[in-house]
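Only one protein chain is missing from this complex, and each of the others stays in its spot.
The first chain written gets the first letter, and so on, giving A and B; residue counts start at 1 in each chain.
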């Protein structure tokens, strides 16, 4: 009983070691369907922008339809693509985020 | 005379409260006192003194290599600001394969390509850390896919069902999706 309470508190106790270091640096991207373009907003979890980071629109058969980089406002626009595709933010090997076409909602 | 004694008495109790209430902030010191054992436990977990993580998932043969997987904490993913929910796993390569494997990637669901193989394990090959995003709409019967990339370019996959890899994450997803 005590052990389980103890464990539960310990579980909540994450990252306590890091005050300065562990500013997490995970990429994220959100895309919405505007008319007519797809607009994506990217960034990192520590607040940094994704300016200059590569983002590709890739069809399901792995053909790169469009390859762009985020602009000064950490945004990027893609022309609409008729088919199944996904959008990939690529900040480096193992530092990617995918957005599938059916996860892109209209605004 | 007697009234003055009574007044003094009254004053004494008053002053005791008066005196002690200014020491009450000292109760805050109890916070680190209570949290010390948890802190020590947590630090030894981070340091690897308790092994690879709180719960070892298992070891798999992957092509010519073996990899052991563990949950850093036996619990669901944690929200990390705008990046969404993240779940931390640790992995260890066998000593012989540490020099052969260039990178290990992890994601929920089958990867489409090497480029989308997921998050990279970083740190020592004997204690790699994976911070894997768990989208809120992930299927709770999804599989955890590990991609091992050799220095020679070879690719090998390992798979665990999420239920095996992290029951707490399955539970988390079910609760999240019921709402």
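In this text, a contact is a pair of C-beta atoms (placed from the backbone, for glycine too) under 8 Å apart; a residue touches a chain by one contact, two chains touch by 3 or more.
Convention: contacts and distances are computed from a predicted model.
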| item | value |
| --- | --- |
| Undisplayed chain, where the name is taken from the UniProt record, one of "CbtA family protein", "ABC transporter permease", "PepSY domain-containing protein" or "Chemotaxis protein CheA" | "PepSY domain-containing protein" |
| Residue touching the undisplayed chain, where the options are B:82, B:109 or B:167 | B:82 |
| Given A:32, A:48 or A:77, the one touching the chain that is not displayed | A:48 |
| Positions on subunit A contacted by the hidden chain, ascending | 12-20, 22-23, 25, 44, 46-53, 74, 91-95 |
| Footprint left on subunit B by the chain that the document does not show | 11, 15, 18-19, 21-26, 28-29, 31-32, 35-36, 38-40, 43-49, 51-52, 68, 78-82, 90, 92, 94-95, 98-100, 102-103, 120-127, 151-153 |
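Criterion: only the chains that are shown with their structure count from here on.
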| item | value |
| --- | --- |
| Distance between chain centroids, defined by C-alpha means - subunit A, subunit B (Å) | 21 |
| Residue ranges of subunit B in contact with subunit A within the complex | 35, 37-39, 41-43, 45-46, 73-75, 78, 80-84, 86, 103, 105, 112-113, 115-122, 131, 133, 137 |
| Complex contacts: residues of subunit A adjacent to subunit B | 6-7, 9-11, 13-14, 16-17, 24, 26-28, 43-46, 60, 62, 86, 88, 90, 93-98, 103 |
